[in-house]
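After this line comes chain A, so read on.
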Amino acid sequence: MAPHTHILLNRLVGFLGSALLLSSFAMLSMRRMSSLVRIFALQGLLLTLGTLSVAIVAGEPHLLFSALFTFIFKVLVLPIILFRLLERLRIRGEVEVLLNVPTTMVVGLFVVVFSFALASPISELASTVSRGLIGVGLAALLLSFLMMITRKKAITQVLGFLGMENALFFSAINATYGMPMVVELGVAFDVLVGTFVFGIFFFQIRETFESFDLKHMDNTQTE
Partner candidate 1 sequence: MIPPLTTPLLESLWILAAWATTGLAGSWLVLRIPALSRFLYGLLALESLFMAHSGFRGLAERSDTRLVLAGGIPGLPFHFRQDPLSSFFLLLLGAASVGTLIYTGGFMKNEPPRTNALFFLRTALFLSSMGGVFLADDAYIFMLSWELMALVSFFMILTERKREDVRRAGYLYLLMAHGGSLLILFAFALLASHGSLSGPHSLEDFSFFSMSKTLLSPPLALLVFLLAVLGFGAKAGILPLHVWLPLAHPAAPAPASALLSGIMLKTAVYGLLRILFGLEGLPQLHASFGIGLLLAGGVMALFGILYALLQSNPKSLLAYSSIENIGIILLGIGLSILYLKTGHPAAGAVALSGALYHAMNHAFFKSLLFLGAGTMVHATGETDLNRMGGLLHKMPLSGLFVLVGVFSISGLPPTNGFVSEWLLLQATLQAPSLSGTILRSAVLFGAALLVLSSALAAMGFLKFFGIGYLGQPRSEGARDAHECSLPERIGMGWLTLGTLFLGFFPAFVLSGIRGAVFSLSGADLPSFSHEFGWTWLLPFPPHGPSTSPIFLAGLLLLLALPVFWLARLPGRGRRRSAPAWGCGYPGPTERSQASAESFAQPIRHFFPVFFSMKRHIPTPDDPDPVFSLAVEDPHWPLLYRPLFRLFSLVAESAEKVRTGRISVYLVYSFATLLFLLSVLRWR
Partner candidate 2 sequence: MAITSPSPAMVAVEAFQLLFVLLFAPLLYGWIGIVRAFLSNRTPAGLLQPWRNLLRLFRKETVLPEGHSILFILVPPVFFSVIAGASLLVPFLLVSPPLAPVADAVTLVGLFSLARMTMALGAMDVGTPFGDMGARREMMVAFLTEPATLMILFTVSLWSGSTSVPSIIRSLTDGHDPFHPSLLIAALAFILVFLGENARLPIDNPATHLELTMIHEAMLLEYSGPLLALMEWGSMQKLLLYLLIGIDFFAPSGMPEDPTLLSVLAGSGILAGKLLLLGSGIALIESLFAKLRIFRVPEFTALAYLLSTLGFLLHFVLEV
């Protein structure tokens, strides 16, 4: 492969990384439920593209499978399931937050700075094309974490959780060209089962509390 293509692709990977980070921020600030799911799908797409480019740059054939798998799973299956859930459970309207959006954004900014600072010594060690993206992965991970903290509804927490999974996947791809196949499959399987369990949960929660507000899920009585 010619060096300039390499550099180009390298840039692409970098661009995708920033896009992912941006999408994480978007999820953190988004208020509408359906937009959240859309952004999640977008994130999946970014992830697929990122995987593809890394696969091409590094010439790792198994990453192609990963890319395909990511596409099917995170761009198609999961968003569809989520949309249907939203529909079936008649969830709509605004996402309720515990912490107001501007504050969350400021905290998120700090988190990003922190992650970059933390990852800087590691990035120098990376031999992959996508060095420096570990920080992005970490930042995305922590941003999703932050989202789970600040959101009130069960379903947004799930989205945060899945966002976390995305961030992890992104890190894995960029730091190491993906994990061994067994592991990736296993992780994917877990995510699948997890989603399934979420689904069960939603119905149980709906049945029991007739709402998805997390405040029902809190156990404030002293016992």
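Selection rule: all candidates are chains of the complex that A comes from, given by their letters.
Just so we're on the same page, a residue touches a chain if its C-beta (ideal position, glycine included) is under 8 Å from a C-beta of that chain, and two chains touch if they have at least 3 such contacts; residues count from 1.
Source: prediction; values computed, not measured.
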Considering only the touch criterion given at the top, point me to the candidate in 1 or 2 that touches chain A in this complex.
1
Going by the contact rule at the top, pick out the chain A residues touching candidate 1 in the complex.
98, 114, 117-118, 121, 142, 145-146, 148-150, 152, 157, 214-215, 217-222
